[in-house]
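Let me give you the structure first, and then I'll get to my questions.
Note that this complex is displayed minus one protein chain, with the remaining chains in position.
What follows is chain A.
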Amino acid sequence: MSEKSTGKPDPGTTGHNWDGIEELNNPLPRWWLWTFYATIFWGVIYTLLFPAWPLVSGATSGMLNWSTRGDVAAEIAAADALQAPRLEALAGTDLAALGGDPELESFALHAGGALFRNNCSTCHGSGAAGARGYPNLLDDDWLWGGSIEEIAISIRHGIRNEEDPDARFSQMPAYGEMLSKAEIAAVADHVWRLSRNMPAKAQGKTLFADNCAACHGEDATGNRDEGAPDLTDAIWLYGGTLEEIAHTVTRGPFGVMPAWGERLGEAQVRALAAYVHQLGGGEESPPAN
């Protein structure tokens, strides 16, 4: 009849009825059913191909032998292969002339940044601002030298460590056993005044000349060969108040940094040196002889 012109049978309703709104009971399309079966089939195939079924210890490894660990290992290997020629170039480059090769410099700075965050930030801080006893690498004050080559040496061999015979070494005595408390207080007062351009007092000046000037210099501006800090500037590795200075003099600091040359490799050390050098306090390299 004309009312059935589309030829579709009346699907009827599901019997659900909400305020006169009925739910038709139209059949699902058959392709939908096939798609549903196909997904189930694919699901089974997938569990056979990839790690899936839990066993007593571990799970099936799948026929493709794929694993996330394997993925990561492959990615690391690919990255290493990509970096290898650049690391080689970096290991053989004159550090002072690194700026002449912008691409290699960019590589060094990015690699150095990553290495710094992984290896150095524990002590020096992720922003390289240091902490008490751990030098701030952003400022313009350097204990052992701030040229890119000197920085590389500090990183390669470390400071006051026992593992590397070429480590930078010096030791400030603990004056608590050599000077009286009053004398230490006088020296501390002298040092405190030095950095503030205040007139020196006689006792402190004499004590300083006798005990400290050998390393820190007559004018107290320090000596980088000994890693002896400049005492006249505004930067204090172990604190700049009178009490802190007295404490440092009494105990004698002995800051240690590991040697990184063996652990990281030459190219990595150079990348780190380049990174640290451009943090804001890097100094010009001395002219080559």
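Heads up, the rule we're going with is that a contact is a pair of C-beta atoms (placed from the backbone, for glycine too) under 8 Å apart; a residue touches a chain by one contact, two chains touch by 3 or more; residues count from 1.
The working rule: contacts and distances are computed from a predicted model.
Q: Which of the following names does UniProt give to the chain that is not shown: "2Fe-2S ferredoxin", "TRAP transporter small permease protein", "Cytochrome c oxidase accessory protein CcoG" or "Iron-sulfur cluster assembly protein SufD"?
A: Spelling it out: the chain absent from the display is recorded in UniProt as "Cytochrome c oxidase accessory protein CcoG".
Q: Looking at the whole complex, which of A:Gly127, A:Gly265 or A:Pro286 touches the chain that is not displayed?
A: A:Gly127
Q: From the listed residues A:Ala97, A:Ala209 or A:Ala234, report the one that touches the chain absent from this view.
A: The missing chain is touched by A:Ala234.
Q: Considering the whole complex, not just the chains shown, which residues of chain A touch the missing one?
A: 1-15, 17, 20, 22, 24-33, 99, 125-127, 129, 136, 138-141, 230, 233-235, 240-241, 278, 280
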